[in-house]
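The complex is shown incomplete by one protein chain, all other protein chains being positioned as in the whole.
What follows is chain A.
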Amino acid sequence: MGEEVKVFGYWASPYSYRAELALKLKGVSYEYINEDIFGNKSDLLLKYNPVHKKVPILLHNGKSIVESVVILEYIEETWKHNLYLPQDPYDKATARFWIKFIDEKCFPTLWLAAWSPENEREKVTNEACEYMKTLESALNGKKFFGGETIGMVDIVASSVGYFIRVTQEIMGLNLLSADKFPQLFQWSEDFANCSIVKESLPPRDKLLPFVKGLIAKYQQDNAKA
């Protein structure tokens, strides 16, 4: 059957990346359309995501699905091979819990710690470290959050494992360090070294200047407010 699968994304977006990685893990071919989200959002973007006007958008046979975690669940239920969520309802609930924790606590606080002004940074950094300690406990000796192979929690945690690591490099911070969080650090190394992940992540040399510019913008906007 002719499947039409498209992803509207942004090359540097950690959320956009999740949708792409999930499709690649399932071996699903798709057309990628890069949206100019900082400039002019296309008519199609506004048509397919009128409520939030954001990327990523997954278009499957003309029907749009938005919000990265909703997209991940949809992909899992539509292409039922190479599953990345556990089958058992309790284990599934646990995975969903960690995904929510990453998105509501870990990732936003880590990002805040990266661009906060000096005088506010310590408090936010302490909070971020608490969250990372908690996230590390979810690994519980496993190689990946999903066990032996990448699961949905790992896909979502790429925001922390890759994008935040790049960010902290720019800012000269040492949030996710091998000595403070050895298991989480090792996980981020193992994750980034998976061939399917390695070939799909936005390249560091492009991402670094982009994130640097974004941080400068956040700091500028915050100073004005």
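Assume a residue touches a chain if its C-beta (ideal position, glycine included) is under 8 Å from a C-beta of that chain, and two chains touch if they have at least 3 such contacts; residues count from 1.
Convention: contacts and distances are computed from a predicted model.
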Chain left out of the displayed complex - its UniProt protein name, from "DNA-directed RNA polymerase subunit", "Importin subunit alpha", "Glutathione S-transferase" or "mannose-1-phosphate guanylyltransferase": "Glutathione S-transferase"
Full-complex contact with the absent chain, from A:24, A:41, A:96 or A:212: A:96
Absent-chain contact - pick from A:66, A:113, A:160 or A:211: A:66
Given A:48, A:74 or A:111, the one touching the chain that is not displayed: A:74
Residues from chain A at the interface with the omitted partner, ascending: 51, 60, 63, 65-67, 69-71, 73-74, 77-78, 89-90, 92-93, 96-97, 100-101, 134
